[in-house]
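Chains shown are a subset, placed as in the full complex.
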Amino acid sequence: MNGTLLQQGFDLMLFGMGTVFVFLTLLVCSVVIMSAVVTRFFAELEVPQKGLAMTNSKESPVAVDSVKLRVIQDAIHQHRKKKQS
Amino acid sequence: MNGFQYLWFDSGLYQIQIGQVAMLLVCLLLLFLAIKRGFEPLLLVPIGFGGLLANIPGAGLAISAVDAALTSGDIALVSQLAGIADLSAWTNTDEIYKALNSASAEANIQAKLIATGAGYSSGMLYDFYTVTIASGAAPLIIFMGVGAMTDFGPLLANPRTLFLGAAAQFGIFATLLGAVGLTTLGIMEFSIADAAAIGIIGGADGPTAIYVASKLAPDLLGAIAVAAYSYMALVPMIQPPIMRALTTEAERKIVMTQLRVVGKREKITFPLLMLILVALVLPSAAPLLGMFCFGNLMRECGVVARLSDTAQNGLINITTIFLGLSVGSKLAADKFLDPKTLGILLLGIVAFAIGTAAGILMAKMMNLVSRHKINPLIGSAGVSAVPMAARVSNKIGLEANPQNFLLMHAMGPNVAGVIGSAVAAGVMISIVSNM
């Protein structure tokens, strides 16, 4: 019974590490091929910088800055109105 | 007076057991580590507090209705429940409980009906556990959120680092073997399922560990989760000595070429590619990696920003609160105070050490065959523990060469380690549940 347990453990290690390496090797290969295909045939027209920025939509500097700008402008406007009244 | 007597018998002071006192102290220690020492507080604060709640004497927050009926029911009720498990009414209630646990699904439903019929109900934490962890949902939802927070850019820029993430999973399987070995030597009593669940601590990934433990060894879940998160917090102490011992000063100084910029389309394609590969090669890893890829696709596709945002914030926070409390429910004294817990804590740290070493050695091996040299310090990041392990690589690298910033390079193996341990989890669940 104990012998069987140890055997099971060895089997599990062997199959487990085997699968991990097989899977990640396949993933490396597919990624390399995918990257080659994408960069060759589907290259993005945008400058990479912008592509990068658009990925994290929340941190897109363009969008955020325009919001910030409006915040400032509104505030200044409000401030002036207060002064006048 | 009858009423005050009743309140005294009902009070914690009257009912408390030494094990519960010990566990209350352990949980306070966990909270101290989380709050003052910054040990993965997002998980360990809810887990520690859940542990406190689970050990309140007499409150029964972490037990099922049947358990409550066995604990505080009268002899007629207990004998009725014993009858379902074909036991005599005079059997110890613990044994009745165990017998019912291994009885048929029908017997369990009948027992539950009897217990609820007699006015007993399951505790709050037990319900939380059923909904979040027993269903498998919470770890998967957190994994989706982690996917939505993960940037695969560094990995795509240097896909070779996936091998480092693969190698570091050796910690999982070596630990599994250790657990099996301890049993063979008669020191511990782990089944193969227990051993697999303990091994996954070496994956250094919280939701994966909880998911696997809930499937293979629910009774050990508390200890496994505590070990996984504690050691993840201890990575800045566990890894550096191993990293220094296994690398030469020259190796630590290796400067890696700057990573190329990865385009949006590659980032969108990657999660889909990985999912297809999962579908073709390893369906048993589909729940974990599927949700991970889904989260990442939401992040990268750019057209569902509000869903991605919710997955990264509101949803993952809500899930974390209840997942943490539920894990805490497994810190009840009768489950946690067991020699097995000591074994788990010991094996867990071994798992981290072996994983770290395997990652570094893999990097050195790759340097033997490859022209583009890899700084072996980033190999240790393959154990996951995102982003702590990558920061450790960076820090040790800066010690050797103050101009050598390894952080982005280490993020590749770091996220590869997450994939690697999810794959290992899939294999183990699939094989063990068919053994």
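The chains carry the letters A and B, assigned in the order they are written, with residues numbered from 1 in each.
Here is the rule we use: a residue touches a chain if its C-beta (ideal position, glycine included) is under 8 Å from a C-beta of that chain, and two chains touch if they have at least 3 such contacts.
Keep in mind that this is a model prediction, so the values were computed, not measured.
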Subunit counts for every protein chain kind in the full complex: A x3, B x3
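The rule is simple: only the chains that are shown with their structure count from here on.
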Rounded to the nearest Å, the gap between Cα centres of subunit A and subunit B is 24
State the interface residues of subunit B toward subunit A in the complex, per the touch definition above. 151, 156, 159-160, 162-163, 165-166, 169-170, 172-174, 176-177, 179-181, 183-184, 191-192, 195-196, 261-267, 269-270, 273-274, 277, 281-282, 299-300, 302, 305, 308-309, 416, 419-420, 423-424, 427-428, 431-432, 435
Within the complex, subunit B is touched by subunit A residues 2-3, 5-6, 8-13, 15-17, 19-28, 30-32, 34-35, 38-39, 42-44, 46, 48-49, 51-52, 54-55, 57-58
